[in-house]
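A protein chain is absent from this complex, but the other protein chains hold their places.
By written order: A and B. Residues from 1 in each chain.
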Amino acid sequence: MDSPLRLIAQNPVDRLAHTVEALLVVASAPLSVSELADATVDDPERVETALRLLGERYREGRSGIVLEQVAGGYAFRASRDAADACARLFERPVERGVSQAALETLAIVAYLGPCSRPEIARIRGVAADSAVASLVERGLIAEAGRESGPGGAIRYRTTPLFERVFGLESLAALPRLDDLGATEDELRSRLIEVAEARAS
Amino acid sequence: MDSPLRLIAQNPVDRLAHTVEALLVVASAPLSVSELADATVDDPERVETALRLLGERYREGRSGIVLEQVAGGYAFRASRDAADACARLFERPVERGVSQAALETLAIVAYLGPCSRPEIARIRGVAADSAVASLVERGLIAEAGRESGPGGAIRYRTTPLFERVFGLESLAALPRLDDLGATEDELRSRLIEVAEARAS
Partner (left out) sequence: MPALHPRPAVRDLELDLDAFEGPFDLLLTLLLKEEIEPREIDVAGIVLAFLEHLADRDEVDLEACGEFLVLISALLELKARALFPEEAAELDELEPEEAAEELARRLAEYRRMKEAAAWLVERLAAESERFFRLGPAPLAPRIERRLADQSASALADALRGLAVPPPNVSLSHMALRFPPVTQFLERFRALLARRRRFDFDTEVAGLSRVEQAVAFLALLELRKSGEIALSQAAPFTPIRVSRADEERIPAWTARSA
């Protein structure tokens, strides 16, 4: 552990922060702390300190470049102030015309983890083929092996791009389904209540 | 030319610089002054002033992000100080295996000879576009002409790199699959038959 220590002594945090911002500006996807630590041959805690420094500097309102924590890592994006200018120059092809069927399919894959087309069809009550194809094409879901070995249906999972497009730090940042609305038990007891009210 | 002027008065150059840096961090190709002026709905000369400001801030030695003027316009790059870290970031560790999608696609192309994407999709029961694109990018398969007839689909074959990675002297050294069919045609029709059963 000799050389990393020497490196650390030679390399104050603001220099490390320069290296980290350089990496973030060329990266094609969010970089995790460990990826940054590997590339800089530095300590993860020091990388986190550098990221905090950068977060101060590249923040909404202060800079046109904003550092965000998303999809399991850190990435630069444009500030919200620049959204109009960005919209004039860039398309958002990933999001354009995502159908209701595709969003329901996306929700199923995001919440239930790797899922096959038959499973999605069972929950939605209709075939999911074109919704799945359009989500794959947009890069929001990707193949994740087959169900129980050979001969099984292909399963799909969401991609890091999904987390990035929806601004999620990770899949754990999805709201719990219970918080979204009635659970099974609630639904059933509500139905029974209605029945009893009518019977009396 | 009334409204741009009014806009200019409301929008000091350092704000414009924020918008320009936002555009540059989102762009995947260098942006010209006129593109930047169109996107910001501002004056090309003021955009140039903003770029000079940004060039001061994002310059070698002062920042890890460096503004560079290239043939097509302006773009950000990593500073030279960060060159080693960048090289480490972009030099991917040797991948230990390929995905199921890639493996199935490779197996189809290797055993059945030049195949088009529609053929691969038919046998796998799922669109093959992303699997094929990633294998082409990695040099494991390459284009090999088109299917006969007008507008025929592009066909793909495996490459010498594929043979090297899979330890094959030639495609003739692939493990035999006599249990599935004696000839390539038998194998192909067997696979298509099963795929159709899977789809129904």
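The criterion applied here is as follows: contacts are C-beta pairs under 8 Å (C-beta built on N, C-alpha and C of every residue); 3 or more make two chains touch, one makes a residue touch a chain.
Note that this is a predicted model, so its numbers are computed, not measured.
Colleague: Touching the hidden chain in the full complex, which residues of subunit A are there? Just list them.
Modeller: So the residues of subunit A touching the unseen chain are 25-28, 68, 75-78, 80, 82-83, 86-87, 90, 92, 94-95, 98, 100, 103-104, 106-108, 110-111, 118-119, 122-126, 146, 149-153, 161, 164-167, 174-175, 177, 180-184, 187-188, 191-192, 194-195, 198.
Colleague: For the chain that got dropped from the picture, name the residues of subunit B it touches.
Modeller: Residues in contact with the chain left out: 22, 25-30, 68, 70, 75-78, 86-87, 90-92, 94-98, 100, 103-104, 106-108, 110-111, 123-124, 137-138, 140, 165-168, 173-175, 177, 179-180, 187, 190-191, 194-195, 197-198.
Criterion: only the chains that are shown with their structure count from here on.
Colleague: With centres defined as the mean C-alpha position, give me the subunit A-subunit B separation in Å.
Modeller: Going by mean C-alpha positions, subunit A sits 20 Å from subunit B.
Colleague: Across the complex, what residues on subunit A touch subunit B?
Modeller: 15, 17-23, 25-27, 31, 35, 38-41, 63-65, 76-79, 81-82, 85-86, 88-90, 133, 136-137, 142-143, 145-146, 151, 153-154
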